[in-house]
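Left out: one protein chain. Kept in place: all the others.
Presenting subunit A:
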Amino acid sequence: MACDWPNRWSHLQKILERSGPYAHPDFEAGQEMLPFIKDNIKVLVIGAGGLGCELLKDLGLMGFMNIDVIDMDTIDLSNLNRQFLFRKQDVGKTKADVAAAFINKRIPGCKVTPHFAKIQDFGEEFYRGFHIVVCGLDSIIARRWINGMLVSLLRYNDDQTLDQSSVIPMVDGGTEGFKGNARVIFPGMTACIECTLELYPPQVNFPMCTIAHTPRLPEHCIEYVKVLLWPQEKPFGDDVGIDGDDPSHIKWIYQKSIARADDYSIPGVTYRLTQGVIKRIIPAVASTNAIIAAACATEVLKIASSCCQQLNNYVNFNDTEGIYTYTFEAEKKDNCSSCSQVPQQLRFSEDDKLQDVVEYLQESAAYQLRAPGIVTMVNGKNKTLYMSTVKSIEEATKDNLKKTLSELGLLNGQRIHVADSTTPNSLLFHLQLASSMEKE
């Protein structure tokens, strides 16, 4: 590459051009490896915040030259202490654009493509375009969404084995104050986000009666205003929910919380605390982000090159007192609602009725379902095709049984989810719909 200078990559070449005792047994050390990393591998970074800034810098300096970054946020003054790709004049601009421009300028040859968007704005075609996805997110919902997307990209061979070329590994970092974790997920092969949903610390929810009658902490007073007073007084109109980014909302909650705290002589309600409780902010620590991002970026290099065994598969980090790390293998669940679903084929014709499908699921030796609840998506919206176990839904959907699959708007390749008490998780079917002409 024109922008390379002598020894620019010598640190990487030491690792990539010779094998070592910790290398993957199939590691192909050699001079082709570095250009492979630089030119071939496409990495998607999700989030350009505290972790994202670190990740982009680490990956760029490690030789990954083709990076996309998605972030839906704009830069806030309070980000600048740790999100070091941003400067004061960038406040108000999009994180993705500013971060990409900074890296592209600072690391010659690196091409970061920014997307100021939500991850949900992109579909399968987009995500299929990457070799590895790295997440620096603070939202479990977003993690679950991208996890579901990568699982849905999996393809299975005729004998139900996984087609490994459809696997897009996901490296996930997370931090909360002085604690953090990094993990490597091979969707369909190792534990996914849904397999380990219990590992995420539950939201702190105080008992309702404590909030209502026996507050002891400033947080109780703020929760009181949030949970009880807001829906009662509707300060900004009937359907206006609390927006943690709207200063007038926070100010209202803050003032009401102060009054509540005064009634019970509880000190410590501040504007910052109010905002923290409402937005569930846990103070971010720059060093934790740096450590977790470094661990994640290292895993990306290991996955891309096989120069070393990958993290297997979860590491916890804590430097509240001293430094503690613990690595363990999170187990893939056989009944994971996401990654254990090997899609089955359902072959029907457009003229077949939903009743035929229900009967097939109940009678076929392979399934023998008892009371299948059948849902799908039509035009991007959830649709309950049939469910017999809930009276009001049964009544509303029983007419569907008499309709043909084409009348119901079902298409060839349609994903259909079927829940039944006989299976630990819902079954995923791909509808193979033959037009009536093709039917033999």
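Side notes on the structure shown:
Just so we're on the same page, a residue touches a chain if its C-beta (ideal position, glycine included) is under 8 Å from a C-beta of that chain, and two chains touch if they have at least 3 such contacts; residues count from 1.
Just so we're on the same page, contacts and distances are computed from a predicted model.
Chain not shown in the complex: UniProt lists it as "E2 NEDD8-conjugating enzyme", one of "E2 NEDD8-conjugating enzyme", "Ubiquitin-related modifier 1 homolog", "RAB2A, member RAS onco family" or "NADH dehydrogenase [ubiquinone] iron-sulfur protein 1, mitochondrial". Of the candidate positions A:4, A:76 or A:124, contact with the hidden chain is made by A:124.
For the options A:74, A:325 or A:384, the residue in contact with the chain missing from this view is A:384. The omitted chain makes contact with just one of the residues A:12, A:167 or A:250: A:167. Residues of subunit A in contact with the chain left out of this view: 24, 26, 28, 30, 32-33, 36, 40-42, 68, 113, 115, 117, 121-126, 128-131, 140-141, 144-145, 147-149, 152, 164-165, 167, 169, 186, 189-190, 194, 197-198, 200, 202-203, 205-209, 212-213, 227-228, 231-232, 303-306, 309-310, 312, 337-338, 371-373, 375-377, 380-384, 387, 389-393, 396-397, 411, 414-415, 417, 419-421, 425-426.
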